[in-house]
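A protein chain is absent from this complex, but the other protein chains hold their places.
Per-chain numbering from 1; labels A and B assigned in written order.
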Amino acid sequence: MKIIFKVFLVVLLLVVLTANVSAASSEKVTVTWATLAGFYTDWAKTLAKEFTDKTGIDVRIIEMDLPTMYEKEVLDIVGNTGAYDIITWNVSWKSEWANAGYIYPLDDFIKRDAAEVQIDDIAPALLNVSGLWRGKIYGLPYYTFTPGQFYRADLFEDSEEKAAFKAEFGYELDIPKTYDQMADIAKFFRRKPGDTLMGQVLTKDFYGIGLMAGRYNHIFDEIMTIAWTMGGDVINDDGTSGVTDKPFLDAVTLYVNELLPYAPPGSLSGGYDFVIGQFNTGLIAMTGPMYLDQWPNAVKVEKNIPGSEAGIAGLPGGGKTWAGAFSLGIAKSTKNVEEAWQFLKWITGQEAQRKFAEGGGSTTRMSILNDKSFYMSRREQAGHFPVLVNVLEDSAKNWYTNYIHIPQAAKIYEEAPAWLSAAASGTMTIEAAMAGFTKAINQIIGGKATIYNEGFLKPAASNKPYVFDPSVQLRKQK
Amino acid sequence: MRSKKITAIDIMRMSIVIAILIITLFPIYWMITTSVKPTDIILMTPPAFFFQPTFEHYKYAFEQANFAHYISNTLIVALGSTFIVIVCGSLASYAFARYNTGGGNLMFFILTTRMMPAIAVVMPFFVIFRTAGNTAIGQFLQLGLDRLGTLIVCYTIFNLPFAIWLMHSFFQDIPTELEDAARLDGYSRFKVFIKVVLPLAAPGIAVTAIFCLLFSWNEFLFASILTRDVARTITVGVGDFWTQRGILWGPLSAAATVCVAPMILFALLLQRWIVRGLTFGAVRG
Partner (left out) sequence: MKKMDYPMIDLTDIRKRKKIMSDGAYGILLVTPALIVLFFFGLVPLFYAINLSLRHVDLTAGPAAKWQFVGLNNFRFALNSDVFFAASARTAFFAVVSVSIQMVLGISLAFLINQLRWFKGIIRALFLLPLASAPAAVGMIWRYLYDADFGVYNAALQAIGLQPLNWLGDSNVALFSIIIFDVWQWTPFVLLITLAGLQSLPKEPFEAAELDGASTFKVLRRLTFPLLSPVLILVFVLRSIDAARLYDPIATTTRGGPGAVTETITYFLYRVGLKQFRLDQASAMALIILFVIIVFAGFMLRRLMRQQSERARFN
């Protein structure tokens, strides 16, 4: 036994030493990018290689899953380890980091390299929400998850169903223009085994709507979407918490009492992936507010359910809902600012974004989103582009929230799921849950938040309310 | 002499155990089958039991997601920390059992180090290892952030109290007459420990080793916080499959299935020591 131990020790030492050797740094500059795991990073790795060939700058991609990305990035930028040069963030994180001075303003770089960056080509709504802070640009969005709605176009256009709907509710079955209409449709399409759906008798339950009501960030996204269209906001103009005000309470009540009952039971523990799974296995008639970048997964219903068609629409309230994207910025703790900027410029540039879109990524560049010849020929990857453009253009004009202009946005974002899930699951009454949420918000903002919205125009009240124009949809070829 | 007849109770016992084993292993079975299921039928109601298997998930996990690297990292960290724990721990444990070093209090103090909720310790560890990584010795011993040495030290700390306490009870069960006899024969205290005590305590030590390996294999929080990509372990690597396009169930199951294999191997290997310990026991009557 002793001999085995001795041998083992020797081997272990050797391994440790050789590992040390291979980690020795080369002479080249290496830029480290912390980002989301998955398909987009696979795309990014190929592009990174092209970048290295072009510029000689090495790129090291460190992927992580979204739930842990926040704390890992914070620990490194706050701890000043300099490990990450380029970081990826979700909308609310930027407010916190820009305010605390952990990321670089990029305006000078953008001005210097304006021809390459083409900043005007990036959807203004997205740049506003995820790149700007107090008038300065801190990051460039590269992957948008702006929401819309997916629905079963074949169901909505079936003549029998339409007749039955009109008989029950008194108006034509169509893409919902208000959330009350969405509630009606959800109720209408909730069927039990033995009921008929499109003339066929069902053997299992069918549900009217799919919601992301689990204790994830998504439930906050869904409810905020509804609240904004009702004129509510998370933070009022005077900096106090708005979640106990009537519009927000109405939104939660509608969500819990008029949408959730018609959703599959799995919604209470599900996120977007389960809702899309419900959609593309034919379990639900439509989604609630859903990230449009999920289109390549949602469209699979057409393969799984013969004769079905996946439709995309803008949500009631259109651009007033919200626009969102993951963005890239440069951490202040970096040692290679210029090289980091070169890569950032590259990955958000025209060429890289086009390749991203070719693979099914939801790019943030309007020129690609508007490129008809591009999306017409690839409906399964880019069929949602026209709807996305429609929503983004409206967003640029009509969307405003105080919430993203306060530095504590990220903390509120992380605190929300606990309370909203309590309301949704019935473990707390809606009033009690929102009261608890307000208490938590007050604890975070210290009673009153300072809103840094310089340079942001609130949408003009005279702007026409949004109505989704179905003519922009890219329909399935019959 | 035990009768060689197979009794009904034997069969019943076996049946009960096998039934429980089947129920217990069902999730594992599901994991293995999901790893060869084509992606499109994974989320299907009712669940698909019969299908044409595919190996694309394994390919993805190892080519795209770099899983071989994570597995080798985890192996090094688990084996390294377990080795240190068993060596240091068995010595300390024996001292507590035979010489009652420090009364019961020292042992209790050692156990308390395991009681601290991990969150409170995350920051200090982050700072300690970051600082260590900036020194020359630290770099030699691979002690910086995102280095394997850090995780080896970390898991040693976590498993040592558990190992000491567990081996302690096994050392106590060894009758002291045997050690006395060996001392009479002129053995030094250390030789007694190595030649007499360790073989008899082998079952206990083997079990302790298995669990130390397991705990290192399964640890998530510190592996997540203290590593980036160079020293990433499988528990964190599995998170790579939680993407924005949804959870990649296929590659996830494939990766998890591959991770199970080394542990089974260790368990079977360590069985030998358990059996060897038993034959010693038979000799002593």
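Quick note on the criterion: a contact is a pair of C-beta atoms (placed from the backbone, for glycine too) under 8 Å apart; a residue touches a chain by one contact, two chains touch by 3 or more.
This structure is a prediction, so every number in the text was calculated from the model and none was measured.
J.: Of B:Gly133, B:Gly149 or B:Pro203, which residue touches the hidden chain?
T.: Touching the chain that is not displayed is residue B:Pro203.
J.: Kindly state which of the options A:Phe51, A:Tyr70, A:Tyr104 or A:Tyr466 is in contact with the chain not pictured.
T.: Spelled out, the listed residue whose C-beta touches the missing chain is A:Tyr70.
J.: Contact with the hidden chain only, please: which chain B residues?
T.: Residues of chain B in touch with the missing chain: 6, 10, 13-14, 16-17, 20-21, 24-25, 27-28, 30-31, 34, 43-47, 88-89, 91-92, 94-104, 106-108, 110-125, 127-128, 153, 156-157, 160-162, 164-166, 168-170, 172-173, 175-178, 180-181, 183-184, 189, 201, 203-204, 206-207, 210-211, 214, 217-218, 220-221, 234-236, 238-239, 242, 247, 249, 252-253, 255-257, 259-260, 263-264, 267-268, 271, 274-275, 277-278, 281-282, 284-285.
J.: Touching the hidden chain in the full complex, which residues of chain A are there? Just list them.
T.: Interface residues of chain A facing the absent chain: 67, 70-71, 74, 78, 80, 96-97, 99-102, 214-216, 264-270, 274, 277-278, 281, 283, 410-411, 414-415, 417-418, 421-422, 424-428, 444.
Note that in this section only the chains that are shown with their structure count from here on.
J.: Provide the residue numbers of chain B that touch chain A in the complex, in ascending order.
T.: Contacts found on chain B: 40, 43-45, 64, 76, 79-80, 83, 87, 126-127, 130, 139-142, 145-149, 194, 198, 224-225, 228-230, 239-248.
J.: In the complex formed with chain B, which residues of chain A make contact?
T.: Against chain B, the touching part of chain A is residues 1-2, 5, 8-9, 12, 15-16, 19-20, 23, 34, 36-40, 42, 60, 62-68, 71-72, 75, 79, 81, 83, 143, 145, 204, 272-273, 276-277, 281, 283, 293-294, 296-297, 300, 303-304.
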